[in-house]
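Let's look at chain A:
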Amino acid sequence: MTKDILTIKGLNAGYGAVPVLFDLDLTVREGEIVSMVGSNGAGKTTLLRAISRIIPATGTMTFDGEDLLPLKPEGAFSRGLVQVPEGRQLFGHMTVEENMMMGANRRRDGGVAESFERVYALFPKMKERRRQLAGNMSGGEQQMCAMARALMANPKLLVIDEMSLGLAPVIVDDLLAILTDIRAQGLTVLLVEQDVFAAFSVADRAYVMETGRIVREGPISELANDPAVRDAYLGAEH
Partner candidate 1 sequence: MKKQIGLAGIAALVAASLLAPAAQAEDVITLGASVQLTGTNANTGRYYKDAYQLAIDKINAAGGVKVGDKTYQLKLDVLDNQSDVNLSVRQYVQLISADKVNFLLGPFASNFALSDSSVAEKYQIPMVQGGGAATQIYTRGYKYVFGTLPPADDYYASTIEMMGKMNPAPKSVALVAADDSFDVSVAKGTRKHLADAGMKLAVDETFREGSADFSTILTQVKAANVDAILWTGHETEALNFIRQMKGLNVNPNGLYAFTVGVPTADFRKALGPDANYAYGMTSWLPNPSLKDKWFGDAAQFAAEYKAKFNYSPDYHAASGAADVETFAMALEKAGSLDPKKVRDAIAGISFDSLYANIKYGADGQIVLPQVVVQIQNDKLVPIYTTDFINKAQYPTPAWDKR
Partner candidate 2 sequence: MTQTAAKPGPKTVIEARGITKRFQGLVSVNAVSFSIAEDEILGVIGPNGAGKTTMVNMLSGTYTPNEGEILFEGTRINEVPTFRRAHMGIARTFQVMKPFPGMTALENVTVGALFGRDGGEKSMPAARERAREWLEFTGLGHRIDNPADSLGGPDRKRLEFAKALAMGPRLLLLDEVMAGLNPVEVDEVVDLIKKMRGKGIAMLVIEHVVKAIRSLSDRVMVLHHGEKIADGDPTAVLADPRVIEAYLGKRRT
């Protein structure tokens, strides 16, 4: 039995007076890819903002044996919880290389050069583009840059928000392939996706979210043909 790296129980969060997440439970175990799927507005991004400590939340959240709630975003980051935020959120006026260096911002282990090589091996295109301004690249390249930046931090848990958003299917396929490679290197990933089958093609387990609540969870093999997934997006036929 592998250990749990992220455990969430009874999480409530929202913006000001407007609650978005209700009593949410979630677990990510070491070495697995867990995906969280659901339509727009289901609360997926809010969940990630709560996990990375940008917005206040109540309930319990434990990361790698440590209480996550009292931490600030920078604290969560330095403990190895690294997010690829929705919309990439690159530093657009900095080069690809500089963005990646920001990922290695807190590292003092001397392995940065080696990480560069490893990440460039995963994203050869980023090596070609390393002197380019991140803001001037195509959407797919920006997504790669954002993932490369995150990997430079040597994360214990990589959280990816809407990786496929606005990208052409062929590029999504490329990114999924890379994700499989990353996983092979033993990284733990929480993948939040709108594109259900993209998420399912790489994940071990999945959660289905609807209006701020988890409505289904289980291994991909069980969920792939579960009508609840379809209903979460298109609604049940009356």
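What we mean here is this: contacts are C-beta pairs under 8 Å (C-beta built on N, C-alpha and C of every residue); 3 or more make two chains touch, one makes a residue touch a chain; residues count from 1.
In picking the candidates, the idea was that all candidates are chains of the complex that A comes from, given by their letters.
The model shown is predicted, which means the values in this text are computed figures rather than measured ones.
Q: Here chain A stands alone, and the other chains of its complex are listed as 1 or 2; which of them touches it?
A: It is candidate 2 that touches chain A.
Q: Candidate 2 touches which residues of chain A in the complex?
A: 17-18, 20, 39-41, 162, 164-166, 169, 172-173, 176, 194-201, 211-212, 229-230, 233-238
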